[in-house]
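A single protein chain has been removed from this complex, and every other one stays in its place.
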């Protein structure tokens, strides 16, 4: 089987999504890239997770053209392709409609940083890109969705290696990372942070943001030259 | 066994309801129609899901008269019959008291369209029919419930092929589709959309509805001549 | 084994509580009465559900005196005894600290009747007895808890055969029925009704109560001479 490694990894990542409670039915997809081959493996469109197998993953190049596989790739494939093309450091992407992250996306609000769970991952409010304008929606919607992400990061000075998640306003989250497994991990963390931020505001509507010293301390425990979390 | 196909399908659909977390005890029922025979198979009344089998499904005609089976059919059978009689394109119906959809029904509010998850299914607020008047309740309540649904669709210009779900005010949801499996699918989607809409309003009480261009784009990705979702 | 039938039934009912998600650790107990013998079987105090067996159930008479079994009965045993002594029609009692019902109890509010799920069981707001006065708390607390229930029903004209559940203010719910299995059923229904009423008020703070005609219709579908629910 050609592209076996990324097929296996994309398959495993996709199967994690229902196991972690992040998708209902087929509302999500994960992909894993092979940078040397210039392709990625992604879930076929509308196929139930129970019916997936590594063979059914579709191999697509970074222009979004299918290069191997008989099934249609995810309808979000062009968005994945745009991100892989522009962000060379990422090897995996995940899209879900997970409950709490999607509720924030529908609310058109970034998720405020209220605690160290959030700061263990990044130290900005989790960004929410407002819906694109109507002409872009009516055009190549999925390609434009990719640019919606890229533009939001550029305009706000975010680095995709530091902030590995975004909410698409009115839609739902995308996450990424060095591989699909890390992107899945980020999706689960985002959902948990989204739920806790929601509860935090319900419990104390006047709650302040996490203070800077705690942001930096927790982020640096896990990231950068002096990190000391893990093995 | 007569009517074996619809017995099997109705049975499978009913068993999905507790598996998807949509019913507690016996608070729900699914039916599957055979248009050629002019009958449908429906859950027997008050029987625990664990005790069901295809044989126990009750076969009822579109006037609501039992034509095969020794058990009493669901107490909601007449409502199913009215819908099958008037809406020729449907082949399955599901009724549940799922938590979030029922909370919206009890709230007497349609579920506002806040995101693309909702627009993937339909592009109106999920309708909520206000409770019928007292004389109708005291009369043939379950038949009137069917007309409550039909009237609400007629008055609001909804097409049952485009909007496959409704909330009955103070009561709970009904969903339908080309078969019972699709009606079950719609019940699960409705519950998820209901939960996310609730959270969306809690997170941002001033949130606007989804804009028209996004509604249309997402609906048309999955429906109509130019749809490109799935295989 | 003496009292084998009620030991078995009390055991089965207790084991249902964690399975239905109604208890954490040992926060709950179920009992089953034998009216002819004048005794009931109840969970031993503080024993984990995983360690229970029919033999470990404690047999207690209606004055709350242990008549068989080497373990201490539930610390709530005297409350069960008072209810059995005064309400001759009940054969089972359940106490839990289930999440949503307990939150309403802590809120010192009866649960308003907002929908037909509630009316399928009873047609009053689910009663909440305010905390007893300090002297009673400091006295025979568990016996007084039984009288707190009885008095609240008497003062409000409720019939324990029609309303099989109560919230004890600041504490948690009790439910009962013809046997322990029905009392467990009622505890699960109460928890679900409590959750949906909470959500209903969040979605529509101005929501009206269920109207009388719907209350009566749904209650009479399941109860009384003209009921037509079930087999």
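Letters A, B and C mark the chains as written, and numbering starts fresh at 1 in each.
Everything below uses one rule, namely that a residue touches a chain if its C-beta (ideal position, glycine included) is under 8 Å from a C-beta of that chain, and two chains touch if they have at least 3 such contacts.
Predicted, not measured: the structure shown is a model, and the values here were computed from it.
Across the whole complex, the hidden chain's contacts among the shown chains comprise A, C.
Only one residue in the set A:65, A:178 or A:217 touches the chain that does not appear here, and it is A:217.
Residue in contact with the omitted chain (choice from C:100, C:160 or C:176): C:100.
Although one chain is hidden here, its contacts on chain C can still be listed: residues 24-25, 27, 44-47, 71-72, 75, 97, 99-100, 102-109, 131, 134, 137-138, 141, 170-172, 198, 201-202.
Counting the whole complex, the residues of chain A in touch with the unshown chain are 114-117, 185, 188-189, 192, 195-197, 199-200, 202-204, 207-208, 210-214, 217, 221, 228-231.
Convention: only the chains that are shown with their structure count from here on.
Taken pairwise by the contact criterion, the protein chains link up end to end in a single open path, with no chain closing the loop.
With centres computed from Cα atoms alone, the innermost chain of the structure is B. Averaged C-alpha coordinates give centres for chain B and chain C that are 33 Å from one another. Centre-to-centre, using mean CA coordinates, chain A is 46 Å away from chain C.
Shared interface positions of chain C, defined as residues touching 2 or more other chains, are absent.
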